[in-house]
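Once you've had a glance at the structure underneath, I'll fire off some questions.
All protein chains of the complex are present and in place, except for one that has been dropped.
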């Protein structure tokens, strides 16, 4: 099908179309805890659960998951394979040039998966550089950028398909550390009950000496500003009422992950 | 592998794989015949263009083509295909190129005397092709096409890379959900094997009917392993599965 | 279509890095598949069914199931069995194993094409079985199968991008990484596609020439 | 490659003066890759005549039939059948090389039976015969089938309608091929060594059939054969070829008993 041309100046009528269809397609990336398919075959995760509530309140009763690779989320959104990226995607300036974001629904620090006992004492990216340890991360993960910024050579970073592969790689000693967001890393270690690997304490990644706050939100096509704004309104209400934390707590999120940052600030960084 | 994963992903995935195979095969068949006939055309330029197409699509990797259709097409031409159709397109274009070699070979193998007999009966060139040449060439194409079809079935797994929820994609999701790699991939490999087996049997039936339509005896029964790998002579003859040859 | 030469230019070094890996995977995969294929071909000629049947079964199974799934299987399952390989090594193993089922067929045809009299002559000279294989039969069979094997090398080259899906940084993976980080898709993917044609086409021309020379 | 003037030679006419001509070859030359197979060949055949072409192997007999059937095109010269040129047509008042469509029209007047039968293996006997009448002449299937059954009765294979060619003996196949050619109601029937691919015991049946056709119809026949007895029996006229030229032509009694040319005598003594 032919793609509609970029700037729909009126902010798009997607919300109306979704209401009349009664269903919205969410792009998810199979990443625990943000958005994934559970053991029961149903999809769940922090972001989809929020999206269910928000879209429910916006009058769209049904949400339909479209699992894809993390790297395919933005192209998939732009080519209309789904309407919203609901994968806890970090908001950063490059991405802001491709899509528009809701305000973030969480903020998060990074953590490593390391061998049990953390023999190389890896706690932040600088430790990787210092010890020359082998680092891995996921395809298109923001952590790659942080590591490179801290001085790790990009070509030295092993890019793995997902966190489970990362855990295995660490357990087998193929790499010394796998970098991901705190909750992802902690979850996979907990979920698999790994006896050979553990997750490090969360740490704040730095960019050019300043803390770079990782915060994720929902992404929309650039022309769908009206939908994004409506989404933001409901999201803020959830935040204010504390409902948000209640929705995401089962996925390992805590007070520490709540944030009042705006997408605008994060896009400007 | 939980019942939920079966119900929501693996079973629909099988259906998607079957659809991809069927649509891909139909599209590839159309491409193969169009190109194969073009390559026997009297016009040099038609032959040349068809040969170019075949070299290009046999030369490139199906997976790369799939990524290209999926990522580049929407940006370059502002045309976004549903992933499913992008996949069918990639499979059809690639395997059509291989298939055209089979079509060309089989048409070339029809005895020239048959064309002459058709000329002597004043058939038009189209009637000659339609009524005399193709009915004799098609049965010859079936064994190599069976091999190609199996290759196509296997290639459908590539679509999982562009997020089409086929068997392989379902396996990926299930692995993420349960972490049971051995069990899941084992099941999936067996599933593909069973599909390949069924396809081979189906083509075998077709082959028997086609041979019967030439008034020949049905091919002798062969042991199971032979049957699955389809006729080896055909494989050698068309060099089909050697992708620069065989596929 | 907007083609940005500067993007293409910037991607070139990565493309070449990836190309190296692609070629490495193809070369190693070829070596493995040529050797394993020979093993299968020999096993399939074994006088005992106990060897022939299981090998035939495995070969059929591997041949009729997708390389991609086999790749995942090895990548995620082998470590569970305590076998640890790098992604590239895993990829080479899967590629080599998969294609060995094709090369086995090629060898079989090549061996069958050696005239029966050669076996008899070897018996008449009291040569041992291994010596017969290595000094008489294989040298004659190999000559006939070179073009067909070459075709499979090209096929492997074209299948090597699958390794990107288990994280091997070949050409395709370079393009994916580029797309994921810079959102530039047109140039990297197009360049990778062209790279394959540019390598595969001359290679197949070369093979055809070789085929003609060995063909007599 | 000599020219006409450099090498005068007899130009026997296959027709008696005053009779109409159905087939006419006029200075037809045909070369294959440098060797001239037919050399400014001229001859004509009157309607209804049965003409036998004899001559040593390679003398160009098959080539003449293939030229008439437009399976090959002459290099120079013209061929006309029933007044229509096979090589040229007038379009818009000008004489231009014949197009496919024109050729096909003329071709309908000619039927051919091949040495190797060339039945269509994918069709049953009946359809082998009805296929062209239905799709080329536009007969209704019923009509075509009726005619086909008559012809099959004629060739003595009324009971083989539903067999595939591969289920028939060579002799039976050849008789089907003759029926197939006749089903198009051609004005000319070309027969190229129709018995030489047959086992000896099957030859007689086919020759008998052709004899019946020759004597019982007014179809014009051009027949290449090595069966001299048969040639003598059915022909009105025998043409002796050598090196792409007609070196002698005349009634069979004359040719077979008292040929004018030494070459003919030699040839006949070798084959008889």
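Just so it is clear, A, B, C and D label the chains in written order, and each chain counts residues from 1 on its own.
Here is the rule we use: contacts are C-beta pairs under 8 Å (C-beta built on N, C-alpha and C of every residue); 3 or more make two chains touch, one makes a residue touch a chain.
It should be emphasised that the depicted structure is a prediction, and the values quoted were computed from it without experimental measurement.
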Item to check | Contact partner of the left-out chain, one of C:46, C:86 or C:128 | outcome: C:128
Item to check | Touching residues (missing chain, whole complex) on chain C | outcome: 115, 117-118, 120-121, 123-128, 131, 135-136, 139-140, 143
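Definition applied: only the chains that are shown with their structure count from here on.
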Checklist entry - Busiest chain-chain interface by contact pairs, anyone? => result B-C
Checklist outcome for this item: Rounded to the nearest Å, the gap separating the Cα centres of chain C and chain D is 57
Checklist entry - With chain centres defined as C-alpha means, what is the inter-centre distance between chain A and chain D in Å? => result 83
Checklist entry - Which chain B residues sit where two or more other chains touch them? => result 71, 161, 172, 175
Checklist entry - By residue number and range, which residues of chain D touch two or more other chains? => result none
